[in-house]
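Coming up: subunit A.
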Amino acid sequence: MLVFAALALTIAGCVYLYLASPNQKWLVQALPGRPALVAGGLLLAAGLAAWITVLRPLAGFFVTLHVAMVCLFAFPYIAALRGKGRRN
Partner candidate 1 sequence: MANEICLDWWGKASAGAILGLGLALSLVGLYAYLGPGGIDAPGGRYSLMRYLEVFVWVAVFGFCFLFRSGRAAWAWLGAANLIAFTTLFACRFYFFV
Partner candidate 2 sequence: MIRADIIKLYKTVHTWTGITCGFALFIAFYAGALTMFQEPIARWASPPAVGVAAVPLDDAPRLLELVAAAHPEAREEGIKLHLRGYENEPARVTWEEDESHEAGQPHGHVHWWATLKPDGSLLAKQEEPSELAEFINTIHMRIGIPEPWGSYFMGVVSLLYGVALIAGVIVLLPSLVKDFLALRVGRNLKRMWLDAHNVVGITALPFHIAMAITATALSLSHELWSLQEAVIFGGKQAILDERDNEPFRAPKPIGEAGAMMAPSQLLQRLKAQVPDFEPKVMIFKNIGDKAASVRVAGAERGYVGDTHLGGVMLSAVTGELLKDSTRPSRQDPDRRASETFYGLHSGQYEGATITWAYFFLGFSGAWLFYSGNLLWIETRRKKACKGGELPEQRRDTYWLGAGTVGVCLGCVAGLSLTIVAAKWLYGRVDDLNHWHEYIYYAVFFGSVVWAFAWGAARSAVHLLWLCAAATMAIPLTTLLAVLFPALGMWAHGSAATIGVDVVAFIGALCFAWMAVATTRRIRNGPTDSIWSIRKADGDTVPHKPAATPAE
């Protein structure tokens, strides 16, 4: 159960980080930079803490890192594909 919470927190943190980026393509306007970055950072930290509780510190850190990497390269592609679908 805690695994799902950890995964959800990590992904949610990445969503905030992505939406805070001026280059995001999901919303018409990016979320206000600093608050969104702080929110994303806190969510990621909570995710990291949850992963560490499930596993151990090192493994928890690497799981958070790898999930975050997948999210951060996937979100721009999802946005681009959605944008393409809308245009056609």
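By definition in this document, a contact is a pair of C-beta atoms (placed from the backbone, for glycine too) under 8 Å apart; a residue touches a chain by one contact, two chains touch by 3 or more; residues count from 1.
Candidate selection criterion: all candidates are chains of the complex that A comes from, given by their letters.
Everything numeric in this text was worked out from a predicted model, so none of it was measured.
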item: Candidate number, among 1 or 2, whose chain touches subunit A in this complex; value: 2
item: Contact footprint of candidate 2 on subunit A as seen in their complex; value: 3, 7, 18, 21, 23-25, 55-56, 58-59, 62-63, 65-67, 69-70, 72-77, 79-80, 83-84
